[in-house]
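Take a look at the structure below.
Note that one protein chain is taken out, while the other chains of the complex remain in position.
On to chain A.
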């Protein structure tokens, strides 16, 4: 081969990669969480998800100010308006955080740098949780500003009708939605399938279960124990108060999150990353 016209592609000294034995620095969990948080938002889709949380919060707030009749310009109205886009976007963020490793195949690098897949998924779960809590904090703050501005513009008293007991339940309700998305991501390991799956279990399934409960009275009693949407709506409304209601939440969480997550993780840990 004559390469007279070829200019060297690199002027860099090739000996830049000298193999030297060094003490092993293991990878801390805190570092993994930081990396996973970064990976959730350093892609184009991740970036726009994050932006859309902020934008939709403001848009929803604006819509309440403009369209809502004066008597319903209350904090609850703002929280409900902001809560809807949140309850859709947050699970999507949870899903893509897991499935992109397979659908975008970045898992090949991720799991060779950190062979313990359980640790990676654990770090993703914690990162997802943090994103959920911070996003909800932002939502409540934007809603509060909207409530102040809205009541001032409408010339009515500012009404704070979400109690301190209800707010954590709303946050928990959104975290349940994210956990469902995360679980679907772990079980299906495919972005499209997990997103479709999420809409099936959050939009189609409740209708079917409600129909079943309507025609079969024995199921009506059983529904709160197995319908995760039912217990999530209770949370959004701040209606999970009694031990029985918490037990129902525990039951739906076990059925729809804990159990599939454990099974999904077992498969994920041994699955082939291609």
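Note that in this section a residue touches a chain if its C-beta (ideal position, glycine included) is under 8 Å from a C-beta of that chain, and two chains touch if they have at least 3 such contacts; residues count from 1.
Following the convention adopted for this analysis, contacts and distances are computed from a predicted model.
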Report task. Pick, from "Aspartyl/glutamyl-tRNA(Asn/Gln) amidotransferase subunit C", "ATP-binding cassette domain-containing protein", "CoA-transferase" or "Heme lyase CcmF/NrfE family subunit", the protein name that UniProt gives for the chain of this complex that is not shown. Result -> "ATP-binding cassette domain-containing protein"
Query - Footprint left on chain A by the chain that the document does not show - result: 1, 3, 6-10, 12, 14-22, 24-27, 31-32, 34-35, 38-39, 42-46, 100, 104-116, 270, 272-274
